[in-house]
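Every protein chain but one is kept in place in this view of the complex.
A, B and C are the chain letters, set down in written order, and residue numbers restart from 1 in every chain.
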Amino acid sequence: MIRFECDYTTGAHPKILEALVNSNSEACPGYGMDAHCENARAMLQELCQAPDAGVHFLVGGTQANTTVIAAALRPHQGVLCADTGHINVHETGAIEATGHKVLDLPAVEGKISAKQIDRYCQDHYADPAWEHTVQPGMIYLSLPTELGTVYSLAELEEISAAARRWKLPLFVDGARLACGLAASDVTLPDLGRLCDVFYLGGTKAGLLFGEAVVITNPNIDHDFRYLIKQHGGMLAKGRLLGAQFEAFLTDKLFLEIGRREVAQAMRLRAAFEEKGWPLFVDSPTNQQFPILPNETMAALEDKYSFEVWTKVDADHTAVRFCTSWSTTDEDVDALIADIQRL
Amino acid sequence: MIRFECDYTTGAHPKILEALVNSNSEACPGYGMDAHCENARAMLQELCQAPDAGVHFLVGGTQANTTVIAAALRPHQGVLCADTGHINVHETGAIEATGHKVLDLPAVEGKISAKQIDRYCQDHYADPAWEHTVQPGMIYLSLPTELGTVYSLAELEEISAAARRWKLPLFVDGARLACGLAASDVTLPDLGRLCDVFYLGGTKAGLLFGEAVVITNPNIDHDFRYLIKQHGGMLAKGRLLGAQFEAFLTDKLFLEIGRREVAQAMRLRAAFEEKGWPLFVDSPTNQQFPILPNETMAALEDKYSFEVWTKVDADHTAVRFCTSWSTTDEDVDALIADIQRL
Amino acid sequence: MIRFECDYTTGAHPKILEALVNSNSEACPGYGMDAHCENARAMLQELCQAPDAGVHFLVGGTQANTTVIAAALRPHQGVLCADTGHINVHETGAIEATGHKVLDLPAVEGKISAKQIDRYCQDHYADPAWEHTVQPGMIYLSLPTELGTVYSLAELEEISAAARRWKLPLFVDGARLACGLAASDVTLPDLGRLCDVFYLGGTKAGLLFGEAVVITNPNIDHDFRYLIKQHGGMLAKGRLLGAQFEAFLTDKLFLEIGRREVAQAMRLRAAFEEKGWPLFVDSPTNQQFPILPNETMAALEDKYSFEVWTKVDADHTAVRFCTSWSTTDEDVDALIADIQRL
Partner (left out) sequence: MIRFECDYTTGAHPKILEALVNSNSEACPGYGMDAHCENARAMLQELCQAPDAGVHFLVGGTQANTTVIAAALRPHQGVLCADTGHINVHETGAIEATGHKVLDLPAVEGKISAKQIDRYCQDHYADPAWEHTVQPGMIYLSLPTELGTVYSLAELEEISAAARRWKLPLFVDGARLACGLAASDVTLPDLGRLCDVFYLGGTKAGLLFGEAVVITNPNIDHDFRYLIKQHGGMLAKGRLLGAQFEAFLTDKLFLEIGRREVAQAMRLRAAFEEKGWPLFVDSPTNQQFPILPNETMAALEDKYSFEVWTKVDADHTAVRFCTSWSTTDEDVDALIADIQRL
């Protein structure tokens, strides 16, 4: 079985694993106060050109999303989000469990726009009984989105301007940011400049686990470690996160991994298009969503794992193929050959 | 610096690390549905003689405590707990953040008794306006406790009987259970039989991270994976937990590690007693709490790390020395020699 | 100014006020344990033909909704609801504040169907990663809906059957149930038989305040008074609720009030239709939603208060006129005359 079902099927990239093994016998203070974390923090501040940003290493994405949003909102506020957004769909109500409504906006290919944000806020404050409805208190984006699409720098700048117009912190979920940086014109300094908080995801880019949260808004960063602990996100052996991120940031390994994932996905995409399979969404990153005839889908399932996304009609199904840090050229070659043969 | 400040200063025990490295390139399904997790689950069910128990692997203790308690309680219920209990003191209000009051009972050397539970429940239901107060809904113990003490099997049986008398699920926090099993007459099958839910901690016994939650009460186990996900505890690469626990359970490595930690702690304890330093609490496990003259404490701080526990009087301080899986005989020898020399 | 903006602009119906004044100097036990509450409870059990139902009197609708839903759901569950439902739109995220997601379904004229419930549940359990999404745990309807429409008995029976098929408690918000009973073929015994919990609203039918929650499902009723207290809903002078509901239930005053509100609304509706104003929604109850030319709307605003509902196009606006227990025939006559004159 060659696995394209997601980007977290295998363990760690060799350089990450090596960093963990090499530091294994060091005795360090716990809870992210060790030298590896300190070093990785400084590296990320520099890469983002945000020397005063708070940098916090968390184990997973749901934890990062929940902790950041809880830190930013007052109880009567909700978070604006694409209706397809991860926090709205795939976190078992983790945001609501902290007391906040997800205010979902209809997304186009996974994305929302500055115009939608403006209209939502205008409507909210135009209602004379506004206090009977949830106040928009934050904006949540994913880059790339759940559908693999990316915001351009121009789009992100517009959204950031809308966020500041309405005094709403802007939060970018970067669970797959390594691919996002590889496939868009957005850079880490752009994110540091335009967001209040974002994260660079490791789990889906070759770490065992780990998301690096960068907070440039001091109101959100204030006392943030209390919130990490309260949400069960303060890893006792925090050095595991520090050591992995040191390796991940060194020589921009994250970008190398992201570029490689994207390049392999583009080879798959070309094969899908050549075969005449339409794409469910126009994704420039490591997730590709071809629409397959159902019998073709069945034929591929014996040898390849992939995710069934949605039925398009009685005879066709959109599926998701993901490349990852560990996808080999041979894996891609094999799939392309089988596609051509079908 | 020789570190005795806690039992999570170093990485993983060699056998654990080996298991991780060896399985690194395997491609597995995510979220704990892989073969390593399945195998570790079956091993633990057998060790506990609880073939129908739910077994769930979580990353850390606060997460385990919060998720289990949230799964067990209705909104108006609280959890009975020693006032020194971890959930009452050291989790930044994580339990309250899920809506539940911690009902603290005055502990003796970290422990509570069946009698205290009985009295609390009698008093609650004797109040004609009982619905104005939080209903006791669960019992939380730690084995060992925060102070290193252990419940005997007889004590645990009494508490379990009280729990069943009042229809309260009994939950045992086993963050340091490896030492607890090594230093008490309680066994894994006893825990499977007497508790509704407990966990075997890995983080403080030589894993990179990981706690294995065993749930014998089907009402708590029902839909438990939803709660794990909601609390941000569902590790994408769940195989990391499965592979570590396979190694940890094989040939009862956990017990070997626990026994070794305890044996080294007993050597330290003998040295403290020989020196005439009283013990703050009578702990049979890997945490030892000698009361030192302040100048002695200062003299040791250059070479050894340990935790300041509490001031006993103007001239004396109780401190905590912890042994861990990576504490060497040489570490212990050095400290004993320095104690004798002082 | 003649007020049609809502059904809670005036105080209490004379018979309700009389009951309050007459009982004012009685000394009663607090918190709903008095003889008035006991009597009103028994009257409602009999009217519903539900002798074992729990009956609880709460001050307001948001409180009733929040307390009932919190009592029924486990943490990972959400409540299915029309997207126009009160809990989804007009309670400032009160449900989310107790940790639960509102799972909104696209409504038609404020209503949802058994088919929608079936499909939602089928889709949920068809997803192999269902634990990553919120589990449907309850169904919430309003009768009448936010748009004044009603469920027929046949529709309610279908929904109740779907609820039982999926083991989901069915909850009917009856903030305007007095009108709902007057305008549909559903009766109180039907609600007692088909729902797990519902309430008969007093605030919008001539009480100073008060909603009578009827719970036929013992799992939800169990310990319900704890939840009332926790949500701040246990009125110290609970006798105020008991005395009002005694008067409200005596000789079915609630039905008399509901019928009168509906009859006056039907006179307004006939005038709108005669004038050629389309109706935004086909409501048989005390809320009517004509679509007015904007200049007509402006002309009416000097003399009448009503609520702007939504802009239909550049020149037309849907507005809401509400009749209430205190709407007089003269109020209605005046408005009709002005409509005809316009």
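Just so it is clear, a residue touches a chain if its C-beta (ideal position, glycine included) is under 8 Å from a C-beta of that chain, and two chains touch if they have at least 3 such contacts.
Please read all numbers here as calculations on a predicted model, not as lab measurements.
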Point to revise | Residue, one of C:Leu208, C:Val312 or C:Ile336, that touches the chain absent here | key: C:Leu208
**Study point:** Absent-chain contact - pick from B:Arg41, B:His76, B:Arg176 or B:Arg225
**Key:** B:His76
Check your understanding: Out of C:Leu20, C:Ala263 or C:Leu279, which is the one that touches the chain we can't see?
Key -> C:Leu20
**Study point:** Touch with the omitted chain, as defined above, among B:Thr67, B:Thr92, B:Thr149 or B:Gln230
**Key:** B:Thr92
Practice item. With the full complex in mind, choose from B:Leu44, B:Leu105, B:Val134 or B:Ala205 the residue touching the hidden chain. Key: B:Val134
Point to revise | Interface with the undisplayed chain - residues on subunit B | key: 75-76, 78, 89-93, 96-102, 129, 131-134
Study note, to complete from the structure: Across the whole complex, the chain not displayed is touched by subunit C residues 1, 3, 5-6, 8-12, 17, 20-21, 23-30, 59-63, 66-67, 91-94, 97-98, 203-204, 208-209, 226-227, 229-237, 239-240, 326
Check your understanding: So that we can see where the missing chain sits, which residues of subunit A does it touch?
Key -> 31, 70-71, 74-76, 98-99, 129, 131-132, 135, 223, 225-230, 234
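Note that only the chains that are shown with their structure count from here on.
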Practice item. Give, as an integer number of Å, the spacing between the C-alpha centres of subunit B and subunit A. Key: 33
Check your understanding: How many Å are there between the centre of subunit B and the centre of subunit C, using C-alpha atoms for each centre?
Key -> 49
Exercise for review: Identify all positions of subunit A at which a residue touches two or more other chains, and write them in rising order.
Suggested key: 91-93, 97-98
